[in-house]
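A single protein chain has been omitted; all remaining protein chains appear in their positions.
So that you can tell them apart, the chains are marked A and B in the order they are listed, and the count of residues begins at 1 in each.
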Amino acid sequence: MGPYGFYIAIILVYAAVDSMACLGLNLQFGVAGISNFGYIIFQSVGAYTAAVLSMPNAKTTNGGFQQYVLGWHLPWPFPWIGAAIAGGLLAIPFVFIVGKRLRGDFAAVGLLVSAVLLNLLVKNYVPFLNGDAGISLVPSPFQHYWNPQSLGYQFAYGGVAIVLTIGVYFLVKRVTESPYGRSLRAMRDNDIVADSLGKDLRMQRTSVLILGGAIAGLSGAILVGFITLWAPGAWGYAETIVLFAAIIIGGAGNHKGAILGAVLVPVGFEEITRYLPPLGNPELVPALEWVSIGLLIVLFLWFRPNGILPEKRRILSGNKNAAPPEPTKGDAESDALIKIGNVQELNFHELLHLSEPVNDNRVILSTNGLTKSFNGVTVVSDVSIAIHQGRLTGMIGPNGAGKSTTLAMLAGTLPSSGGQIFYEGTDITSMPSHKRAQAGIVRTFQLASEFKKLTVLENLVSAIPHQSGDTFLGSLRGKRYWGRQDHDHIERAKEVLEGFGLSQYADVYAGGLSGGQRRLVEIMRALLAEPKILLLDEPMAGVHPNLAHKIGDQLTNLCEGGMTIVMVEHELAIMDAFCDPVIVLAEGQVLAQGTMAELRQKEEVVEAYLVG
Amino acid sequence: MSVELSKKGLVLTATGLAAGYDGRAIVSGITVEATPGKVVSIVGPNGSGKSTLLKSLVGVVKVLDGSVKVGDTDITNMAPEDVAKIGVGYVPQIDDVFPPLSVKENLEIGGYLLKRHEVNERIEAVLEFFPKLKAMMTRKAGKLSGGERKMLAMGRVLMLSPSVLVLDEPTANLAPIVATQLLEEYIRGFANFGSTVLLVEQRAKAALRISDWTYVLGGGRVVLEGPPQDLAQNPIFVESFLGGGAKAHPPKD
Partner (left out) sequence: MSSFGFGLITAAVLAIATVGFTMQFAVTNVLNLAYGSIMINSAFVAYYVNQHGVTAWVALLGGVATGAIASWLLNRFIYTPFQRRNLAPITVVIVSLGVDLVGTFGLQAIVGGGYVSFNQSQGHEYHILGMLLSGLQLVIFGICAVVLVGIHWLLKYTRLGKAMRATSANRNLARNSGVKTQFIISTTWIISGALCGLAGTVFAMNAGVFEATSAQLYIVLLLAAMFLGGPGEPYGAMFGAVTIGLATEVSAAYINPEYKDVVAFLVLIAMLTFRPFGIFGSEKTN
């Protein structure tokens, strides 16, 4: 080993610490889509916590030359455990920034600024953590029994750090590859849609902020125990950019990529060049490192946005060797080429776990004076409708009549400005949309709403409710806990896929499908959410007419089996064939209601469509 | 009307047009023609591709096949700002004004291509056509009512004295009485001045009343065309909106 021994030990520790930090950030950014520009403060709070927990009382130590709080002098491993807890706890206030529906870049700026603010406060308020000078003489674990300056100790330290990092790797992998991880990735790809399928976004974001924060906190503790000092200069906001660079370069969403990125960027640049002989002015080498990191970020985002090790496509169908189908052509003809499957033969009742048909035609969903205005313009005004259980209710009206807005208010995607919504007699006007989805009100969207970087099969499975692995704790319990059930879910989704004739696309990213195919995926996904009430917003747009009729037949069957469906559609032939009753909206108000045959005889309806 | 509202109209023709997004055609095989002094309307149910067709004529949506001509100029896939320069005024269905700009500023942007001294003259001319706007010149466009906003949107395109007016559902979200006034007084008025007017309308019967020729779109293709008096009685016409069995009511006057 010779003189390089210490150097190698140091590199090992840094590699472990940076990898651990990157794994936590990758869970947040790469998997859950949270751009936590304040990530470095979580590592820092861990470092400070470990320091003050392991250090003796400040006033009685070394003549009180530094000031800090606590000073509990706890033995290892308590400072490290405390650091992880502190990192997790720090996440809680940040939920207020990322939990809201804020543009992703605005939320990121909020986190960035929070990080700068905390740095400023710690730097200037000396009694808290010794201000700008930072805390030094932090005890290393077991330093009274084993000399921390010895090569053996340093290698042992590196070994422990690496073992813990491997542990963290398996932990984040366990979460990511679970049904809960699937929900996190769904949220990353389209949070509003995930919300409408019953995913609790705030809960999901909170859980990854806390877990990622705890991981960052632990990484800080390991680092401070080794370098024995910690100061505000070590956690400027630029340090977070380094970690982001690592993940972008390594491959966001891929945990091996995160480790690779950590080894290449923070370790490669910061630690190895640290031992280069000085050249030029003293700032030159570090300045050039920063320049390189900045350039790498820009170049990678341009030339290789998915990183060196891109996120892996998950093959759920079990058919690992099957060549993926030719990418669908982007022309209108490709939809007509969809092989129309045996959608009529599918037994949805069994597949979708529908309860025994209760078809009592009671009012299941109703509104009373429902109103929506945007900046003073009323788009839905005083709409009172009653949806009967077991019926396929259509909703038609000219452009701008307020159909989609009404549907969105029923599902909770948009808050109403006035009036009430009742579901099974209960006022749900202020119930958040994911709660409504969990209670059985599931909607689809007019615009493409697939989870782009989930495969078709993953899109479908993600919607299935009551997955034992789709909670944070469930995911931690591992595949042994949720694997069997997930396997059943995948089989169910495969059958539905087969029925719609899209089996060959099972393992293709949903973002690569044609428009019509994406509509089908969305309908299948909504059905798998096991709705009691299904709200469909122009589901047949772009779907081959033959297939549209087959789906219509199935929807009718579902209603006979006890499901309630409300469908906004402009294809009146569909309304004719399947919907009863049909509600006509015009200029934000209910104009008429009845069967299409009745409506056609009503002058005001014909007028609304033709004259206005 | 004392001032010239528009330049002498030019013939707008689209031949064998296919257009859409991301290389996917929404409309195809479309041949339409609009001539000076006439209102030509395009009607059809929701989703039939009316708006996409209009957008492709003015350079907002990509033309995939076929050609568009104004007079002798081929404007197929020409940039929207150049289409405006050639004399085609396009009023979109939504986002038809600049909300944070005042009414006057909206008109000034409408006259962006004019010489400095012509702008104010032109505003006077437009205000004569839409006198209601006079009282609200300093108000922000975002604060106008639906009808006022639509007048401003049309006033904006009139600033350049267009030869061809392309209007996308100008009456959407307007109260019926305002809609009728807009169509019968103003839009018909443009044509009477000699402009070429191409109109997409949701309110099909109202559109028929002021049109000289009407195309009915369905599923991205022209399914029917003809003079409006023939169409109104045509059962296929009513059916294309409400499906089979709809009762054709005699047009009211």
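Please note the rule applied: contacts are C-beta pairs under 8 Å (C-beta built on N, C-alpha and C of every residue); 3 or more make two chains touch, one makes a residue touch a chain.
Note that the structure is predicted; figures quoted are calculated from it, not measured.
Enquirer: Indicate each shown chain that the hidden chain touches within the full complex.
Expert: A, B
Enquirer: Which of A:Phe6, A:Trp72, A:Phe142 or A:Trp290 sits in contact with the chain that's absent?
Expert: Only one of A:Phe6, A:Trp72, A:Phe142 or A:Trp290 touches the chain omitted from view, namely A:Trp290.
Enquirer: Which of A:Leu201, A:Ala245, A:Leu260 or A:Leu316 sits in contact with the chain that's absent?
Expert: For the chain that is not drawn, the touching residue is A:Ala245.
Enquirer: Residues on chain B that touch the omitted chain in the whole complex?
Expert: Touching the chain left out of view, chain B contributes residues 58, 60, 79-81, 83-85, 90, 92, 95-101, 105, 108-110, 112-113, 116, 156-157, 160.
Enquirer: Counting contacts across the full complex, list the positions on chain A that touch the omitted chain.
Expert: On the chain A side, contact with the omitted chain comes from 35, 96-97, 100, 102-110, 113-114, 116-117, 120-121, 123-124, 238, 241, 244-245, 248, 281-284, 286-291, 293-298, 301-302, 305, 374-375.
As a convention for this text, only the chains that are shown with their structure count from here on.
Enquirer: Which residues of chain B touch chain A once you look at their complex with the stated criterion?
Expert: Touch residues, chain B against chain A: 20, 22-25, 28, 45-47, 93, 142, 146, 169, 171-173, 175-176, 179, 202-206, 238, 241-247, 249.
Enquirer: For the complex, give me every residue of chain A touching chain B.
Expert: That would be residues 330-332, 375, 377, 398-400, 515, 538, 541, 570-573, 575-576, 587, 596-597, 599-601, 603, 605-607, 609-612 of chain A.
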